[in-house]
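Below is the structure I would like to discuss, written out as structure tokens.
Shown here: the complex without one of its protein chains, the others still in place.
Presenting subunit A:
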Amino acid sequence: MNNMPAIIVLAPLLGAFFSGLAAWIQKPLSYYIALAATAVSSVAAVGVFKQVLTAGTWQYRMAGWAPPMGIELRIDLLNAMVLVLVSGIAFVNLVASVKNVDQEIPDRASSFYVMYQLFVVGLLGVTATGDLFNLYVLIEITSLTSYTMIALGDKDRSPLAALNYIFIGVIGASFYLLGVGYLYITTGSLNMADVAILLKDIQGSTAVLTAFILCILGVWIKMALFPLHVWLPNAYAYAPVGFARVVAPLMTKVMVYVMVRLMVTVFGLEYIFNTLNLADIVVWLGVIAILAGAFMALLQTDLKKMLTYIIVCEIGYMVGGAWLGNSLGMAGAILHILNDALMTFALFLAVGNIIYMRQQVAFSNLQGLFGAMPWTMAGFVLAGLSIIGVPPTCGFFSKWYLVLGAFEAGAYHFAAALIISSLVCAVLFFKVFEICFFEPMAESHGHHGTAAMAEAPVSMLAALGLVSAAIIGAGVYAGTIVNTVILPFLH
């Protein structure tokens, strides 16, 4: 009970090693261990979230040492929410992906589950920790595992995509580490809360400014903010489906979380918006990212590629929103971490189902999908509408807060970019819907127009249904989430 914050991270870590050992006893065992480990982690995350809602920030001291000496997990409302999100998605994806993994990498399945759990450990650890260097170590684990998993995907193209990702990812992580180094020299501490207190006295220092720029740049590279995004589309598009579905919704979102954490907890909003006054430039960067992502998505002819460019566009929303400099914008950005993870996850689940049945998702392969896979397409349409921002779905509400924040900050260009990108997304998704609905199946099928149902297995559909329900739920309760979780965190 006392150790729940540690259990969130430890369950998949222990699970990974037991999966690795179980692979030598019986292959399928490693999958069930992974399933159990992520389930335990999700339950613990929900427990911690409940506790944090009622009792406030939960500080867990590793090895019992008091914070600046030892490492602490500091779980407040923001990371409690992200922890639930990450562990939940990791679990649901595992349920949905077992068949994809068996189809794509049958001989490496058990090693895949070991790697998968280590990746989840990295994400959860990054989210839970209250220590700057510990954050780096866990970023290292997420990165190493994701390089490997991406290289496992498409035989011809994924090794090169993974190589590009390694080069850029290593640069991003090194920038962050250099920034932490500068912070350590100037403050002598690695604990986030401690550093925040010490930084208050040395705000004018050039070393602190350098540390700030390096940390933020590193995180931007890792989250693929527009000019730094080049690695992302290929890496995510060519990864094996079972992994793409978890890396695409979570990796960038966790990095956005890290950015918010650095801004709010470590450097302080006061330092960023009053002392440095960089906000205008970064909001412009966000605007460019939104527009560039949206228009590059228009050029794609492959569904997976198109979705990866939409991720680039969504990163622009979150970075721009966080840097608007008011609590509405920041709330919108944080809410969008949750919503975008759900929407992207639903889209990639649907894509995974289609790939399972049809092997490819180039636009030319999508004809007749509404007839053949009605349930999958229902989930896909719902997630698509959410990305566009149609009201009952959650995508609308985060955009609503972002637009309100933009008006309050007087950043009309940001509001305009939001609306333009929503229109572009509408064009994009209706283009896909049109292909899937109106264009008939290939002639080889005897019946004209009505294709035979060839739906994905139940486990995959159940996962998609669950996430679709979550999209609606997050939309309906958006106000509650903002008022009970996000705004109390910001004040």
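Some points to look at:
We adopt the following convention: a residue touches a chain if its C-beta (ideal position, glycine included) is under 8 Å from a C-beta of that chain, and two chains touch if they have at least 3 such contacts; residues count from 1.
We take it that contacts and distances are computed from a predicted model.
One chain of the assembly is not displayed; among "MlaD family protein", "ABC transporter permease", "Acetolactate synthase" or "Multicomponent Na+/H+ antiporter subunit B", its UniProt protein name is "Multicomponent Na+/H+ antiporter subunit B". From the options A:S41, A:S97 or A:N134, the residue with contact to the chain not on display is A:N134.
Interface note for the absent chain: among A:A34, A:M115 or A:V180, the touching residue is A:M115. In the complete complex, the residue from A:V48, A:A211, A:I354 or A:M373 that touches the missing chain is A:A211. By the touch definition given at the top, subunit A reaches the unshown chain through residues 3, 6, 10, 13-14, 17-18, 20-21, 23-24, 60-65, 68-71, 107-108, 111-112, 114-115, 118, 121, 125, 131, 133-134, 137-138, 140-141, 144-145, 147-148, 151-152, 178, 182, 184-189, 198, 205-211, 213-214.
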